[in-house]
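Before I ask anything, let me first share the structure, which is written out below as structure tokens.
Yeah, one chain of the complex is gone here, protein chain that is, but the others are all in their spots.
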Amino acid sequence: MRVQRWTRTSKLFTGATVAIAVLLAAVPLVFDPDVVQKLTILLYLVLLAAMWNALAGYGGLLSVGQQAFIGIGAYGTVFFTGLGVSPYPAMVLAMLAAGLISVPISFIALRLRAAQFAIGMWVIAEAISIVVRLDQNLGAGTGISLIQLNQYAPNFRQAYTFWLALAFTVIFLSALFFLLRSPLGLSLQAIRDDEDAARSLGVRVASRKRLLFVLAGFGCGAAGVIIGANTLFIEPGSIFSVQWSAYMIFMVLVGGLGTFEGPILGAILLFGIQTTFTQGGPWYLVGLGATAALFALALPRGIWGTLEERLGLRLLPVGYRAVEKKGEERTA
Amino acid sequence: MTLLKVEDLDCRHGLLQAVRGVSFEVAQGETVALIGANGAGKTTLLRAIAGAHKPHGGRVLLDGADVTSMPAHRRVSLGIALVPEGRRLFPSLTVEENLRVAAARRGKWTVQSVLEVFPLLQPRRHMAAANLSGGEQQAVAIGRALMSNPRLLLLDEVSLGLAPIVVDAVYRSLAGILGEDTTVVVVEQDLTRALKVASRVICMLEGRIVLESAASSLDRDRVVSAYFGLKRPA
Partner (left out) sequence: MTIVNAVLQGIFLGAFYAVLACGLSIMFGVMRIINLAHGDIAVLGAYVVFVIVQGTGMSPFVAFVVALPVMIVLGYLLQLTILERSLKSGILTPLLATFGLSIVIQNLLLIKFSPDVRSLGGEAGAVTTSSWQVTSGLSVSALGIVILVVAVLVFGALQLFLSRTRAGWMMRATADDADAAELAGIDSRGVYARATALAVAIAALGGLFLAIRSVFDPLSGPTQLIFAFEAVVIGGMGRLWGTLLGGLALGVAQTLGAQVNPEYSALSGHLLFLAVLVVRYGGLRLSFRAAR
């Protein structure tokens, strides 16, 4: 019996993933700005899904308030460019700000369990959105444009935004990947399976959860930065909307809660649905909500999770497998 | 006349098999003691008979009727009552509310007659169950089961966590209840008490029945070796 980490499939797939990332970098050089803008959306959807999954799937933290950090990221960009910082460095600063703000928030939020945490995060998002709404410099209730971005020609602006989005997505996915492969990742799995048992074994549950929370703070902030840069106009009603949580929940539930590949699949699905049904509107949302609820009730492991279970499939080497060597006798 | 028949019962907790292929019968009016070490499957078996645990396979028949897929609350109306391990009273309800909330069937047991059998509960009638002592809680738990005037009374470890003097008192009260036309299956860790109160003994080990015998024709050595699984084939 061997304990194996890398299988041939996972080696192949990891290689393919790296290749995809490199290929994606070439997108702005090949496609029109419109297409690039659309693909930027795909990137931030992947990022959002991965971050929400990090919280809920690996940390058991169901947050309905991550839009707080999305908004902080977007408005952070406005804030820093207002101080005279160049737009793209301002975006990085805004992302950092979102992550740093998540630290004090974690000390309140993480005291709460389950439902209280979910709605508590929502309240925090609402409170932050109200504070932003009161600030005239940030455009108050009507919103504000990122006019400083107009200094770039549209092609360049779209390309820079895309590359920043790609960089963010790669960085955060890699961070999550290495986190899950580390001893930290194992303790996270233990927490997810049985928190009290894990605590009694000495796993520092609180600090592990805080790590995930702050990572998600940085990640959702990064997504918010991209969302703002991609649309140029930021309005508190929509950037702080609980709709973002709805999208995140849909992507992760349908894709596969607690798997690494699942959220990516869910993001691709949502992106596909969004671009096909550009009309959008209420029927589309009814469909999303009903699907999310159905998956929660009937297919809790999501598409990927169910596939993984049925086929024993693991494309990226995040877990371990026990493998029987050929010819070895089974004992007991 | 057979009141309870258990046929080839198989119960699991997830992947763990707690009860494996258990079959036995209990005749009307009998008192059977179910003994065995912790983890032998006694509680799971009782819960399966009462309807609180869905078996993986096998059947439970009450008076010939198959109740295997019937939910617990319906079995109470058919006359099966379980006094659960650890008493499991409703802490926010008073003694009287705990008794009254249980489903009642017609019969000699009412709130009044229960309080007569357990006179120590009379002054505590309106006390919240959470504030009672262990022995008082056990009395209420038994009383609660009696409220449904059961034909089959299942008692899971009534002596658990109680001082010996208190256990004596509980069993004395039980003597007034048992030996009527109620059929009883009692799970008891204390072998001496079990042998005293029952006419038949069933011993379980790792989910299986390893010994079944009349209490009178049993000697301690046989019981001990069955209980601990000594002298098993290698």
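Order as written gives the chain letters A and B; numbering starts at 1 within each chain.
The working rule: contacts are C-beta pairs under 8 Å (C-beta built on N, C-alpha and C of every residue); 3 or more make two chains touch, one makes a residue touch a chain.
Source: prediction; values computed, not measured.
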item: Identified contact with the non-displayed chain, of A:20, A:114, A:147 or A:201; value: A:114
item: Residue among B:36, B:51 or B:207 touching the omitted chain; value: B:51
item: Residues of subunit B in contact with the chain not shown; value: 50-52, 71-73, 76-77, 81-82, 84, 88-93, 97-98, 100-103, 144-145, 148
item: Subunit A residues that touch the omitted chain in the full complex; value: 56, 60, 62, 64, 107-108, 111-112, 114-116, 118-120, 122-124, 126-127, 130-131, 133-134, 242, 245-246, 249, 253, 282-283, 285-286, 288-294, 296-297, 300
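As a convention for this text, only the chains that are shown with their structure count from here on.
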item: Cα-centroid distance, subunit A relative to subunit B, in whole angstrom; value: 52
